[in-house]
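Part of the complex only, each chain left as placed.
When the chains are written out, they are named A and B in that same order, and each has its own residue count from 1.
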Amino acid sequence: MAKHAYPLTKLAELLQGSAQGEDVTITGVGTVDDAKAGQITFIEKAVMLPAGESSGASALIVPPSATTERKPIIITEDPRLAFNRVLQIFAPEPKCYIGVHPTAVIEDGVTIGEHVSVGAYAFIGQNTILGDNTMILPLAYIGHEVTIGNGTTVHPQVYVGERVIIGSNCIIHAGSAIGADGFGFAPTPQGHYKIPQIGTVIIEDDVEIGANTTVDRATVNATRIGAGTKIDDSVHVAHNVTIGKNCLLCGEVGIAGSTTIGNNVTMGGQVGVNDHVKICDNVVLGGKCGVISDIDEPGVYSGFPAIKHSSAMRAEASLRKLPDLLKQFRALQARMHELEQRLGEHSE
Amino acid sequence: MAKHAYPLTKLAELLQGSAQGEDVTITGVGTVDDAKAGQITFIEKAVMLPAGESSGASALIVPPSATTERKPIIITEDPRLAFNRVLQIFAPEPKCYIGVHPTAVIEDGVTIGEHVSVGAYAFIGQNTILGDNTMILPLAYIGHEVTIGNGTTVHPQVYVGERVIIGSNCIIHAGSAIGADGFGFAPTPQGHYKIPQIGTVIIEDDVEIGANTTVDRATVNATRIGAGTKIDDSVHVAHNVTIGKNCLLCGEVGIAGSTTIGNNVTMGGQVGVNDHVKICDNVVLGGKCGVISDIDEPGVYSGFPAIKHSSAMRAEASLRKLPDLLKQFRALQARMHELEQRLGEHSE
């Protein structure tokens, strides 16, 4: 399935690196462990050079500190970055229907930009606006009065509720639900009374949202995801939450209602954040940790309840010593008892 | 997008409160932080009055203890409840296709009540019954021999498996899967043997189920969700589970197989409950806690394994003191050693 073939020298030019060795033809990419003939891979540090040399790859991207004559190479300051560019070069073109598929349901008043793709059995509700170069894949549901910015891709099975606003160059992966009702109920003697969720969701530019993730609509205003933030699969963002710019939320994170998260916040997998909490900029939350109160200081936090990672590590280390401590404590008590006995004798 | 406009006096009447100040026209709702001209907001306590007065709102809902002449107000005993009613008043009408959309697939033997909406590309399987005023949104899948009660809404991308029974006035949000097979396998020398899951799911009246939640079908009888229970997004309810009435399950909760949960049980986000566990009525489980054995006494529980919250807090507080305790213990050991040395001298 090689869609492209490049001589090594041409590839070096595209990567702004310098080629050395035979000018082989590169038809794809591989990892050091699995690369096959025709593929190029990369090594990040000199210590990985032997693995690269003995790999099946036809060429290596290497740093200046790890050149070799055993394989054709491209020398570049940042081999990992260069490899990312190679991935882009060899990425297969996304396939989509050109134009609006005859089976797509387009309700009244929909505005469709230029070069828009709407796939089979997609549904676009009344008065919705699809910007230029948007791609709505088959079986996606876009409610009424939605705005989707230029260059945004909405994958199959996605739900975008009414009045949601999605910016430009966003990617919403399969099965995500953007704009379902927030979980708001008022206790009454007759049971839980549903508080209408009449707000919306605003997703700024350059946001990516993983598969089967949920972002709920606000009670009154908007649940908001800041520009450049990337969210993984199966994440849950509750109503009235504000997430800042350039955050990273890994898989299965859960953010409870009305919480506010700053910019450049990174959350490991399965992190949970309580409702009505504020987290400042530049915070890193370790995987599985649970934030139950405000975080006002940048840094790395972990554990439950989440505290500074260094303290959490210390507490953890202490905990490991606890069974021993208990034993030693019993011993010390015994020694004390003996001493008291003897001292009793002394004082007689 | 103001769908409604009410003079303040009219709104006060609807809320059974009393208006005071200029009879302004209200066209929407806002929060104290963000309200704009034309909108009404609320304050719950006198301490919030200054924020309300300086907000952009055109009017405030206030308690009798916090009246003002600086803005038009509605005075009411329970401003939060009144605000919930205002949200209902201003909530946009849900849009749906009137009748059965020509693209919907309706298999043989389906019974359709009065005022039913079935959206584009929805699928309704053989012999299924849709009660009066049900709303099946586009792209929903309802299997065969399903029963859906009056006034229930099924959102896009939902899966309802065969023979599932859903009561009246339920809401099933986008992407949920109700009635997929339970996770049941028998170990054999040839690997995991699938135990057929031939039971079903019964969802009683007034239940709300969040987006991308899963409720699995029972092995033999029925997985059951009691009346009035509200379930958030991305929750997983395994096969053979029984959940009582008026429970609240927050986002990403997981309930393992054959567990029984009483009435009025509240679970915070990411709570996990083991299989074959019984939880009695009126239990509150703190966020992220893990229940590994029966809970027989009402109360608040937290931690892993979940214990009474007060004990968990005490254990947590002790844990924080542990690094210090270790230091102090070493000091005490040293003092003991010195004492023993001196006493040794004494006894010589």
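Annotations
Note that a residue touches a chain if its C-beta (ideal position, glycine included) is under 8 Å from a C-beta of that chain, and two chains touch if they have at least 3 such contacts.
Bear in mind that the values here come from a model prediction, so they are computed numbers and not experimental data.
In this structure file the homo-oligomer totals 3 copies of one chain sequence, with 2 depicted.
Definition applied: only the chains that are shown with their structure count from here on.
Taking each chain's centre as the average of its CA atoms, chain A and chain B sit 25 Å apart.
Put simply, chain A touches chain B in their complex at residues 105, 121, 123, 125-126, 139, 141, 143-145, 157-159, 161-163, 175-177, 180-181, 183, 185-186, 191-196, 198, 212-214, 216, 219-221, 234, 236, 238, 252, 254, 256, 270, 272, 274, 290, 292, 304-305, 314-315, 317-319, 321-322, 325, 328-329, 332, 335-336, 339, 342-343, 346. Of all the residues in chain B, the ones that touch chain A in their complex are 1, 29-31, 34, 80-81, 84, 87-88, 90-92, 95, 103, 119-121, 137-139, 155-157, 171, 173-175, 206, 208, 210-212, 228, 230, 232-234, 245-246, 248, 250-252, 268-270, 287-288, 316, 319-320, 322-323, 325-326, 329, 332-333, 336, 339-340, 343, 346-347.
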